[in-house]
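One chain of protein is taken out of this complex; the other chains stay put.
Moving on to chain A:
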């Protein structure tokens, strides 16, 4: 058997990777169906409505019904549209949204690719997401989508800057760009999580502010309310996706929501200790259980934190009114950029003079 594996090692490795990718994709899509429902339910609850409650018990199957509806409708391509780019845009947006998940570690060692520069890869891939939107808006050959995509591109590029600086503060504290390293730096209970960072008490106010800023920037980066100006329906009908229908629209929407969940996962990993519970159980206690049980427990913590952030995203959508575009740009460039830059200075000074890393 081992000889067989050695002989076919390459093939075996490929099959494992493909299996992992399939597993990630299926689990993500399934959980996305219920997260979408949760988004609508939370939104409804704030407005004292019931939300979707017809398809399945408590409306649990609503997303699947919507899915079927999207697939069965006719794909309409506008006559003046640039057909190739028009269809390429949603595909690109979905592919990139999935590609980013390749480096997300959900439990110790449970990751498709444990990249050395994982956080940089995430940043790169999420900064590519803007292309789906620009291409879709331009290829539609129509004014509203074009304006929406221009707004969206400017917004995403602006907030990437502050997100980048905030990520740098975390990298400085950890001393590594590997996502698993970043998580294991926060392994000793909730006081070591980067939100609080009580083991570097002087940095507590800085990192707390960074965490809040990351959350707000994540809202802007994913075009969520209160920063959903690219699709402001009172001004632009529905922004860059006006001309899209049926499956291409579905791809755009899944991509958008996957990016939101990705941002939740990033916040979990960077600031909230990833897969670690708030109080460490102690190695002696953990050693009583088989490894896969322990890992499932870690996975449960990870998912609970991601769902918590998704709940916050949904709540913000329901509670906060939309920003004006000049206010959005002002917040990004004049407030977030200087603050995060100052935080990078403070944290790097602390790291150098207190000798956090070797």
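As a convention for this text, a contact is a pair of C-beta atoms (placed from the backbone, for glycine too) under 8 Å apart; a residue touches a chain by one contact, two chains touch by 3 or more; residues count from 1.
Operating definition for what follows: contacts and distances are computed from a predicted model.
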Under which of the names "NADH-quinone oxidoreductase subunit J", "Alpha-D-ribose 1-methylphosphonate 5-phosphate C-P lyase", "Cytochrome D ubiquinol oxidase subunit 1" or "Nucleoside-binding protein" is the non-displayed chain listed in UniProt?
-> "NADH-quinone oxidoreductase subunit J"
Of the residues listed, A:117, A:209 or A:307, which one is in contact with the missing chain?
-> A:117
Hidden partner chain, touching residue among A:18, A:47, A:157 or A:286 | A:157
Absent-chain interface as seen on chain A, which is shown = 10, 82, 85, 115-117, 120-121, 123-125, 127-128, 130-131, 134-135, 138, 146, 150, 153, 157, 160, 164, 177, 326-327, 330
